[in-house]
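I'd like to ask you about the structure that follows.
With one protein chain removed, the remaining protein chains of the complex are shown where they sit.
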Amino acid sequence: MENMANKVARIPNLVDWSTGEVRLMGAKCNSCGTYFFPKEHYQHRPDCSREGVEDVLFPKKGKLASYTIQYYPCPAPFKTENKITPYGIGLVEFENEKIQITGIITETDLKTLKIGMEMETTILEMFTNEEKQQVVTWAFKAVK
Amino acid sequence: MENMANKVARIPNLVDWSTGEVRLMGAKCNSCGTYFFPKEHYQHRPDCSREGVEDVLFPKKGKLASYTIQYYPCPAPFKTENKITPYGIGLVEFENEKIQITGIITETDLKTLKIGMEMETTILEMFTNEEKQQVVTWAFKAVK
Amino acid sequence: MRDVYIIGTGIHPWMGFSEKVFADFAAVAVDNALKDAQIEWKKIQAIMAGIFIYGGNAGHLSGQYLESIFGETGIPVVNVYNACATGSASIRMAYNSIAAGETDTALAFGADVSPKGFLTAKSDNAVQDRDVIRWKMGGLPNPIYWALECRKRMEKYGTTEEDLAMVKVLMSEYGSKNPDARFKKQYTLEEVLKSVYVCDPLRLYEICPVSTGAAAVIVTADPELISKADNPVKINATTMGSAIYGDPTIRISALSCPAVPEAPMLSESYSASRQAYEKSGIGPEDVDILELPDNSSWHYLVYLETCGFCKEGEADKMLRDGMTKIGGKLPVNPSGGFSSHGEALSAQALWQVIECANQLRGRCGARQVEGAKVAMAQTYGLMGNSGTTIMSI
Partner (left out) sequence: MRDVYIIGTGIHPWMGFSEKVFADFAAVAVDNALKDAQIEWKKIQAIMAGIFIYGGNAGHLSGQYLESIFGETGIPVVNVYNACATGSASIRMAYNSIAAGETDTALAFGADVSPKGFLTAKSDNAVQDRDVIRWKMGGLPNPIYWALECRKRMEKYGTTEEDLAMVKVLMSEYGSKNPDARFKKQYTLEEVLKSVYVCDPLRLYEICPVSTGAAAVIVTADPELISKADNPVKINATTMGSAIYGDPTIRISALSCPAVPEAPMLSESYSASRQAYEKSGIGPEDVDILELPDNSSWHYLVYLETCGFCKEGEADKMLRDGMTKIGGKLPVNPSGGFSSHGEALSAQALWQVIECANQLRGRCGARQVEGAKVAMAQTYGLMGNSGTTIMSI
């Protein structure tokens, strides 16, 4: 995997690389079986007892359920040092968890994007902060 | 009056000194007779036709209808260069206009404040801006 | 329950950014509504106000602000916010106030001034407000959400770029005939297809911008006011819906959505419309005019399905067959839609109701739908907000 030393997520508790793999952080309700991302945004099944909600890491890989190509820069507070437009952005489906999660696609040849293709979780370097750390967000890339 | 050169109100259209006297700027509705301060905050009598609203300058002098002494600094965006607490703040009544207007009282001996005393409109220097102008707000002081 | 009628409506024409303040726009719309209803201000017994979310304290208390302009009379004044369905909440509350017997005559209004820049996050607490995450880390302006759904639709049902462009062609034709619309230029299919992509597959002309606008509606159950009104419009139902668990739509501000549907798409609107059908006894087959929220060309298509005007995947055929044109079986958005107006958040749901009322009252000139007796205004707001109003004459 990428060298993750000196990297920091712009907002904590969303993306993890402590296991050696980049994985998204979410939660699962053991009562109603629903997975949440982000983990603090609960979306229980009606009348769920909401017991046993626990943190989970989503699998590294999923498949592309939809995508778009954004031609204009995302306004602030979004921030990147390099021009990234046009950028791909996709919904990646994690099959067993029955959830689709959005993410920027770090693909330069956007013409190759296709619904159903296999994707893996990665990070996108956004900018360098005052502590000289690379501030990152989660992203997806095609499995080659 | 004070030397008003190089002074600027923090927000325009509230206090005027172009006539040589410091006066508050408001509006009057010629249909229902109500005076407004600030002038953009309309408070018409119900069913007023709202015709003929015109700018007015309030008289320089009025009388103190109520007052308090504030012991703690007003939080931002209020801003003064000098410590002004404790400061007096009063409601000054303009008799013919049938309106009372709030304002900081630039009195150092706050024990002399008394309901009914005659007050005049003045300015309070708050801070120096980047253009080296004195930024001011309106205020009241006792007529000596 | 007693019948509630629309007796007066008013609009401030839609436009772009303005230095004028929201209360000035609101006052124009309310003045027009009072004139239309032929009543004086003191007849208003309750004010249900849409919040202007970028207006600070005054915008959040827009009803109190408006009342002070027209003259404070002590009546109930409540301010509501349901994102882009805010206007639906205000008219629903005005209706409920009358139906509950609290008042006889109530005013619903909303006014929004387009901000100079982009809409963006309004807080800085990512744990509390996932909207912060979508802006800071997601890179997700609103149209991306629509494009993701649109791409799924194209894959699943064969919606084409020509279908998407055709929506704009129709909307611009009607908008050109609406003096209150912001955009009045008429576009050909070719021009739309040549416009740049904002987020592929959605093009610049296929998504709606943010606008300035104001709208006001006066409703009453007072027999005297109804009898002197010009063509009063009966409200058969005005309902609000929220989302249903398992809705597969990726909602604006969310970072995820269910992969396996357990509820209809846009379930907030499914719910609002089904409540309205049940409450009014009127079904999609009875509706002569539909105003739907065409935030993008995708919305135009999917809303026909969400609200039950055809089965899932069949809206493209309705469009291609001309059924949704003025003169077709179900004229959709004779106003020119959001495409010709842009969003004025707290005003737009009321403007949709007003277009419906104006159509039923025969006031729409070059874009008039002939002989319409039943109209439906359907709205949509982010994060699970929706409202449906069914009216008849």
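Just so it is clear, A, B and C label the chains in written order, and each chain counts residues from 1 on its own.
Throughout what follows, a residue touches a chain if its C-beta (ideal position, glycine included) is under 8 Å from a C-beta of that chain, and two chains touch if they have at least 3 such contacts.
Please read all numbers here as calculations on a predicted model, not as lab measurements.
In the full complex, the chain left out of view touches A, B, C. Residue-wise, the contact with the chain that is not shown comes from C:Asp129, picked out of C:Asp31, C:Asp129 or C:Glu155. Among B:Ile101, B:Met119 or B:Ala142, only B:Ile101 touches the chain left out of the display.
For the chain left out of this panel, the touching residue among C:Met240, C:Ala259, C:Leu330 or C:Ile390 is C:Met240.
Across the interface with the omitted chain, chain C contributes residues 1, 21-23, 47, 51, 53-61, 63-64, 67-68, 71-83, 89, 92-93, 95-97, 99-102, 121-125, 127-132, 239-245, 247, 253, 263, 267-268, 270-271, 275, 279, 383-385. In the full complex, chain A makes contact with the omitted chain through residues 40-48, 50.
Touching the omitted chain from chain B are residues 9-11, 13-14, 26, 36-38, 40-41, 43-46, 65-72, 74-79, 87, 89-91, 93-95, 97-104, 115, 137-138.
Keep in mind that, in the parts below, only the chains that are shown with their structure count from here on.
Farthest from chain C in terms of Cα centroid separation is B. Inter-chain centre distance (chain B to chain C, centres taken as mean C-alpha positions): 43 Å. Taking each chain's centre as the average of its CA atoms, chain A and chain C sit 33 Å apart. Taken residue by residue, chain B touches two or more other chains at no position, since every residue touches fewer.
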